[in-house]
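Take a look at this one; I'll ask things after.
What you see is the complex with one protein chain gone and the rest in place.
Chain naming follows the written order as A, B and C, and within any one chain the residues start at number 1.
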């Protein structure tokens, strides 16, 4: 299950060196992770409502920048979930510019809800099995039932 | 040589989970790195002009998010350069919220100029010795000569 | 009641023309409006909780850009509420760079809460009289009573 997202790099994503301002890459990747869930039938707003979570915040991220990209470039990001753990999961993003790998990013995110003891706090919760299954081959092999619902 | 920067977290830095949207942390840290150089007498615009570079872009970054921060929080970031290499250097940022470490970030940046062979390309250049010296204890111990210049 | 906020313009606020990317000015001004309320004792998070609102979103904004500002510039923004209406209010921001007016911005914001009929909707509510009074001269002339409360 890989999501491919085409991104047109905008003027406002670039800094005075005329290349993408690196925090913007993380916004791209955040949208790519949302795109992954959307692809299996879980647009973010719907997903939060269905599962009673407040988001899928990061606990860890790292990125390597191999080549700069510039405004008016069109890049492609390939994203996939590389591991599911009890209440967290890993995502890998690879951004390609003219076919060459330009940025690679690894995110670790948690399935997070408002704490039941303290509404001011956020706590991780187990990722529902049905969410994980949507990403499995079997999940993708059931387009019929999904079509039936609509 | 540690730079301490106090940051007031703004509404616009936060996402629908009401916590800081993580790419914004990288913008904070980018400003903190600039603050380090400013502290030794190299405000960024001046530094770029003086040394003929186009910036100090990242080649690698990683961050761990231990606790969320929210709008109206005031946080403190402690930043320091942990290693100088020929044409790159490492920076560590630690963001504290109410005294507790909330985010830690490690950047590797390069001293970068427009390529002489191809003005469309960026290439790394050796960090000037005098820049590195400004961060050394000896550099900080020479306020007299700096005052003399003014 | 004028709030003065000093802003150091960061690299990441600027675009490839090396000047502030104009949407960032609106983020500055949004923080300046929050600063106005904070100055009268209403930090945003506290204000939202106390009055049961979800924010003070804009319904109208206009800005004139008289001169560009650049990274490493330090600018000052003077902000004031120029008019209170039943459920909305007007804010004027003036950004000065080296003493010269560089940007002027006029916001109209509403005092907004989740709709009681439809929790998916937002609706304006009357601005509480006590909020408005905090901005009046009389309000500012009562430091004693405020101190007494603490």
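What we mean here is this: a residue touches a chain if its C-beta (ideal position, glycine included) is under 8 Å from a C-beta of that chain, and two chains touch if they have at least 3 such contacts.
All values reported here derive from a predicted model rather than from experimental measurement.
Visitor: Looking at B:15, B:78 or B:123, which makes contact with the chain not pictured?
Guide: Reading the full complex, the residue touching the unseen chain is B:15.
Visitor: With the missing chain put back, one of A:2, A:72, A:115 or A:136 would touch it. Which one?
Guide: A:72
Visitor: Would you mind spotting which of A:1, A:27, A:67 or A:132 touches the chain that isn't drawn?
Guide: From the options A:1, A:27, A:67 or A:132, the contact with the absent chain belongs to A:27.
Visitor: Which parts of chain A face the unshown chain closely enough to count as touching?
Guide: Residues of chain A in touch with the missing chain: 8, 10-12, 27, 30-31, 34, 38, 43-46, 55, 70-72.
Visitor: What chain B residues would touch the chain not displayed?
Guide: 11-12, 14-16, 18, 21, 23, 71
Visitor: Please identify, in ascending order, the residues of chain C that touch the omitted chain?
Guide: Looking at chain C, the ones touching the missing chain are residues 15-19, 21-24, 26-27, 30, 54-55, 57-66, 68, 112, 122.
Simple rule for what comes next: only the chains that are shown with their structure count from here on.
Visitor: Please report how far chain B has to rotate so that its Cα atoms sit on those of chain C, a copy of the same sequence, as a value between 0 and 180° in steps of 5.
Guide: Between chain B and chain C, the superposition angle is 180 degrees.
Visitor: Averaged over CA atoms, how far is the centre of chain B from the centre of chain C? Could you give it in whole Å?
Guide: Chain centroid spacing, chain B to chain C, equals 29 Å.
Visitor: Would you give the residues of chain C that are in contact with at least 2 other chains, written as numbers and ranges?
Guide: 11-12, 71
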